[in-house]
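The complex is shown incomplete by one protein chain, all other protein chains being positioned as in the whole.
Moving on, here comes chain A:
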Amino acid sequence: MNTKLLGALAAAALLTACASEDTSGAATGAGATGGTGMMGAGSVRPGSQEDLVANVGDRVFFALDSSSVGGDQRPTLERQAAWLAQYPQVQATVEGHADERGTREYNLALGQRRANAARDVLVASGVSSARLSTISYGKDRPAALGSSEDAWAQNRRAVTVVR
């Protein structure tokens, strides 16, 4: 992993913190995507997942048992919509997730409802629904591996992933 990329991630953490979001999960953006399209040169390719993570924020967070997008999370999705308008060739999947403090089957449905809620905000913000798909991983693909309130808050999320 080269240092310039790490620098970009650290910058992303600062950015989102400045935007006064729930900071608990903001710095872990690259984790869910498996690093598609990482550039050896260390520059972030415009329209890539890294670009989305570094300059926009790829995820929104949900309150316990809730699947409605809170007012503090909406700006992230609106920025995503603007970013998607900038790169009309990009298609994305919205992944819905839940924390570990629920049962597997219910959390699969809950994750789907969260993905749909985030998708609906993107569509309301002007993104064509044809460019977006959704999938739920329930509690089965956590971003934070701990068993703490902080970890659960990071895991109740919808992540926009460039396809």
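Here are some notes:
Rule of thumb we're sticking to: a residue touches a chain if its C-beta (ideal position, glycine included) is under 8 Å from a C-beta of that chain, and two chains touch if they have at least 3 such contacts; residues count from 1.
Note that contacts and distances are computed from a predicted model.
Going by its UniProt record, the hidden chain of the complex is named "Tol-Pal system protein TolB" among "Tol-Pal system protein TolB", "Anti-sigma factor antagonist", "ABC transporter ATP-binding protein" or "Small basic family protein".
Panel shows chain A; residues 31-32, 65, 67, 100-106, 108-110, 112-113, 116-117, 135-136, 140-148, 151 of it touch the chain omitted from the view.
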